[in-house]
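What you see is the complex with one protein chain gone and the rest in place.
And now, subunit A:
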Amino acid sequence: MDVRKRNRVSVTGREGGPVVMLAHGFECDQGLWRLVAPELEKHFQVVLFDHVGAGHSDVSAWSAERYSSLDAYAQDVIEICQELGPGPVNFVGHSVSAMIGVLAAVREPGLFERLVLLTPSPSYIDDGDYRGGFSEQDIDELLESLDSNYLGWSATMAPVIMGNPERPELGEELTNSFCRTDPEIARVFAKATFLSDNRADLAKVTVPTLIAESARDTIAPREVGAFVHAQIPGSELVTLDSTGHCPQLSAPEETAEAIIAFVQGP
């Protein structure tokens, strides 16, 4: 099996520099890193990839049984690291990929130099004293939104192709792939993302870890960031002055700075 093709792995940036691997979350595909990747490429060798089922990954490698738990995604990350080898990588995981990175680093700590967890949440569902922010019914509503909207994707894309003459970097290639996911795959990934509980895995992380949370994030609120920080021994926490769950889009400069400072740090 060709791991590079399966996950559409791309390697860019400074050859011989520290390797920084950027993992997209439940949201869309590796295109989500477009605004921070150029800055990171000045310092690092940047590895981008799509999770199986997302973007331009090899969809034939996807199956509902395999990809209904985050373990499969973590295994894929491990395989990409082994394929890239031999040195350890700095892994930046956004949203659910933060937890995928945690699982991979717990299983194979030798493959990881550092972890950057961008807007992580180990569990989205409220449980006793823990405030994940959501109930299972809320997740059902999300699944309903996914079901209501996949029909619209082609309609969403069409005007966009014509509508951005002033932003050529958002060309046809991007608009055709970005966020467009098979509804069945999106549903399985949504369940794996929002119904997983990885709180117990945090304490097992031995790799130096930075938690980068967004100041105003309804999906991973600040108390969740504080929880992750408290659970991972010796971790650092930085709060980005950004709104929303995707600081790499809403505050790309600041996000890139935080990653660079941590990867180059002592």
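One rule holds in what follows: a residue touches a chain if its C-beta (ideal position, glycine included) is under 8 Å from a C-beta of that chain, and two chains touch if they have at least 3 such contacts; residues count from 1.
FYI, contacts and distances are computed from a predicted model.
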According to its UniProt entry, is the unseen chain "Collagenase-like protease", "PP2C family protein-serine/threonine phosphatase", "(4Fe-4S)-binding protein" or "Glycine/betaine ABC transporter permease"? "PP2C family protein-serine/threonine phosphatase"
Just to verify: which one of A:S63, A:Q82 or A:T218 makes contact with the chain not shown? A:T218
Which of A:E27, A:D50, A:D76 or A:D201 touches the missing chain? It is A:E27
Hey, which of A:V3, A:A61 or A:I139 is the one touching the hidden chain? A:I139
Sole touch to the unshown chain from A:V20, A:L103, A:L117 or A:C246: residue A:C246
Subunit A residues touching the chain left out here are 25-28, 31-32, 34, 95, 134-135, 138-149, 151-152, 155-156, 159-160, 163-164, 166-167, 170, 174-175, 178-179, 194, 216-219, 243-246, 249-250
